[in-house]
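The structure appears right after this line, and notes come after that.
All protein chains but one are shown in place.
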Amino acid sequence: MSITYLEAIREAQAKLLRDDERVFIYGQDVGGTFGGAFKATKGLAKEFPGRVLNTPISEDAIVGTAIGAAIQGMRPIVEMQFADFSSLALNQILNNAGTHYWRTGVPVPITVRLPSGGTKGSGPFHSQSMESIYAHYPGLTVMTPATVEDAYTMLIEAVAIDDPVIYCEHKYLYYHLKADKLPGKGLPTGHARVAREGRDLTVVSYSAMVQESLAAAEELAREGFELEVVDLRTVKPLDTDTVLASVARTGRLLCVGESFPWGGATAEVIARVTNQGFHLLDAAPQRINAKDTPIPYHPNLWSAHRPNTKNIVAKARQLLRE
Amino acid sequence: MSITYLEAIREAQAKLLRDDERVFIYGQDVGGTFGGAFKATKGLAKEFPGRVLNTPISEDAIVGTAIGAAIQGMRPIVEMQFADFSSLALNQILNNAGTHYWRTGVPVPITVRLPSGGTKGSGPFHSQSMESIYAHYPGLTVMTPATVEDAYTMLIEAVAIDDPVIYCEHKYLYYHLKADKLPGKGLPTGHARVAREGRDLTVVSYSAMVQESLAAAEELAREGFELEVVDLRTVKPLDTDTVLASVARTGRLLCVGESFPWGGATAEVIARVTNQGFHLLDAAPQRINAKDTPIPYHPNLWSAHRPNTKNIVAKARQLLRE
Amino acid sequence: MLQTAQRTGKPKTKKATPPHERFLEAFRWMLLARTVEEKLVSLYRGGLITGGVYIGKGQEAVSVACGLFLQKNDIFAPLIRDQAGRFAFGEPLVDVTRTYLGSRLGPMRGRDGNIHRGRPRDNQLAMISHLGAMVSVTVGALMAKRFRGEKNFVGLACIGEGGMQAGAFHEGMNIAAVEQVPLVVVATNNHYAYSTPNDREFACDDLVDRAIGYGFEGYSLDGTDLSACLDVIGGAVKRARAGRPPQLVVAEVLRLSGHGEHDDASYVPEEVKRQPFARDCLKVAEQTIIDLNLLDAETLAAWRKEAATQVDEAIATAQKEAAPEGGKEDWSAISTRELADQINDE
Partner (left out) sequence: MLQTAQRTGKPKTKKATPPHERFLEAFRWMLLARTVEEKLVSLYRGGLITGGVYIGKGQEAVSVACGLFLQKNDIFAPLIRDQAGRFAFGEPLVDVTRTYLGSRLGPMRGRDGNIHRGRPRDNQLAMISHLGAMVSVTVGALMAKRFRGEKNFVGLACIGEGGMQAGAFHEGMNIAAVEQVPLVVVATNNHYAYSTPNDREFACDDLVDRAIGYGFEGYSLDGTDLSACLDVIGGAVKRARAGRPPQLVVAEVLRLSGHGEHDDASYVPEEVKRQPFARDCLKVAEQTIIDLNLLDAETLAAWRKEAATQVDEAIATAQKEAAPEGGKEDWSAISTRELADQINDE
């Protein structure tokens, strides 16, 4: 058996629907015989009648409805058709779900799935990575699974958490990542994972960039360098301790993220490491992000816009020389 | 004569309306005899008939309308009643205004004024500082004036710029800051300003936090420490050179911002300085932000939530000892 | 041949005689709302309230009807001017004074203030400021009840004519109709959104004409007439409960205060204040009581006095209570403490 990242997401939802009657799935095209723009809910409407519901094109109301249901004890899973459209639900997410527990003492256990990140030819409005915006505001847990196993266990965990969770699933990984089987239990939420051990340089990344970072580590291993790759798993909470422990071993830090460069997860990691582990660093910390323009449609432009193995290797090599 | 930060904003708009017939003002309650929730447009509707227009409660459409007018050659100024409500215009700002020049080659010269930041008793939905969200996405210039003079010249500059500008005006400064007169020309956009010279430690801040930082510098001066205070003026573009030059002089960096702690302007400054000026630093860079919860209503809670002179002094003192 | 859509005729309300059977009960909540709000205004003027004070003067009849027909198990999403409805639904008076005065014992514990309060566990949702957002939240709460197999419940969400122009309101109305939840939306057109008059808010002849476009049933209402409010809103609640499509009621009144107490509303022309919709619903109701001899003068005076006493007590209680303190506060935005992000650089 072999299972993709996308199938893991579907299986997690099937399990959640099976095990917990408070769970329902709400979003555009998730229901019927269709099962979502990416088929992440394929077959679920039939298997769980009345619990996988198509919605109008109304992102604000989709999340608002989920919030109301969650306040009343349900565990809704919202699928945004693309992360990019969550800009229209952002107010409900930040200002309603994100503030509700603090204000009233009543938590809002919604899970919002955001099909995120770039794929070839998707262009400015179907490629975005919005984790940094959601992590910036209080009240949300922001997951960014990078493996099939995490895609599965973290989604199950997301629904179990009593507070709102933004679950950023990467569209590029949907088909590109495969595992042999689904795991039982994963690492606890909020714990980063050392995806590859090394002693020369720490690469901190998350979501699809973990794969690029691992490929870069592989490549540099051939030159005799040992990169340690840390997969953040959740960008909020951010597991500073695991990152610091790695930097303590390597003395060098490179952060890689697919979102825009100004002020996102990579800046946050560097700010924490330099604040709490300044003496651990033997060289200036570095980061790689997408370029500061909208995400281009054309594959030639897209591959220059997005961080990839090649520029991770180049930057790492430069950093290793310092 | 004495003029407040708020009056400077009004005067800048009066001048813009007078000098440039492409300018109009669009927003809730800006028109009529009322002149805006904060009176930033008081009297302008009468002085400039048909050019200062009240709108429905429709943040998305307000910005969308401004975008359309700008594409057709106008120079709209949008007033959001509070920055917090711009969450509902965020899609138009990020995905329409922010991408338009990149996509089509046609720039979108809109200025969106965001009455930002906390004041006593304003609570979770009338206190937010959203500069970090707008700066994270490509395509926007994000201004955060900290003085009466900048409030005036930067707003005039904002409207002159051919691209979209997010102009974050701080509500606390509206009445608290006064100047003797309006300046002719200010520093160019994108240039930070050394608001106070010092050689022991660099405090980088912007908007209302510049005043708190200056007060902290004053206090520590009595103890013999000389803090250099850098006012970023625009958080995007971010004038890394001026910050680096200051850190080169002082060897110590403290960043202060009023927005939420994860990501954001303070993380971005630290990431840049440690990347490009690692060797300049004699101690771990530090930052102070608001707490990671919604902004509380009660003054007791609010003053604990928001960075202030007291905790800047405390953190600076600690950093000076390192 | 092709033809334009027909305008619906504007339904008219008629004064009901004799008054609605719950007239006096409703009146008493209106009295309490007016009393506490007047008191809050004077505290605000005296500098004793931080932030703003937002009152429902002139809207008590509509508002009380919104709360009165709901049962404990129903969902209520009040807005800015719904003190009367909140009381009728069961909000304790002390919640109001505690929230305005920033007591640590209030439902918002000083974290939020004034009208931004609620008790979601008791089915009174806590509004966020962003207008229109609470409609879909109410829909979701009703869906949860349906999922669980509950019966016989309704939800009622309030909105102003200004908030009706927000995208979130539209999406909430439409999704309510798609989900066919038992929802009543009561829109109060008080002729202003802050300083903005109707003609810069919308351009249709009558906002109730929006009902048909969503698949709601729509009703117009003279919001100065308590009996009419009880009839129409009570009827809408009954119909929603009985499984009819979602209900929209559009009431006409004038906001008889500033937007908040910081606002002198000098932008409201005198001529508007002389319109029929500018009547004070509380005075109108009182006149009805006198005209129809529903209460004798002593009872009315006693009711007033009791309201004043209750309010004074609630204020005294809140004023005695401790304020929150920054140093003692639990600064976590989420309930799952182990997931709170530790930045550790403070």
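Which chain is which? They are A, B and C, in the order written, and residues in each are numbered from 1.
In this section, a residue touches a chain if its C-beta (ideal position, glycine included) is under 8 Å from a C-beta of that chain, and two chains touch if they have at least 3 such contacts.
Because the structure is a prediction, the values reported are computed rather than measured.
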Q.
Could you tell me which displayed chains border the chain that was left out of the figure?
A. A, B, C
Q. Which residue, C:Glu171, C:Glu252, C:Glu286 or C:Asp341, contacts the hidden chain when the whole complex is considered?
A. C:Glu171
Q: Provide the residue numbers of chain A that touch the chain removed from this figure.
A: 28-29, 31-34, 37, 53-61, 81, 84-85, 87-88, 120-126, 261-262, 286-288, 291-294, 296-301, 303-305, 311, 315
Q. When the complex is taken as a whole, what residues of chain B touch the one chain not shown?
A. 22, 24, 55-56, 58-74, 76, 91-92, 95-96, 98-107, 138-141, 161-163, 189-190, 236-238, 240, 271-272, 275-276
Q | Residue ranges of chain C at the interface with the undisplayed chain | A | 1-9, 11-14, 132, 165-171, 174, 177-178, 180, 199-205, 207-215, 217-221, 228, 231-232, 235, 245
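Please note the rule applied: only the chains that are shown with their structure count from here on.
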Q: Starting from the Cα centroid of chain A, hunt down the chain whose centroid lies farthest away.
A: C
Q) How far is the middle of chain A from the middle of chain B, if each middle is the mean of its Cα atoms, in Å? A) 30
Q: Can you tell me which residues of chain A touch two or more of the remaining chains?
A: 91, 95, 98-99, 102-103, 138-139, 236, 238, 271, 275-276
Q.
Could you pull out the residues of chain C that touch at least 2 other chains?
A. 108, 111-112, 116, 128-130, 167-168, 332-333, 340-341, 343, 345
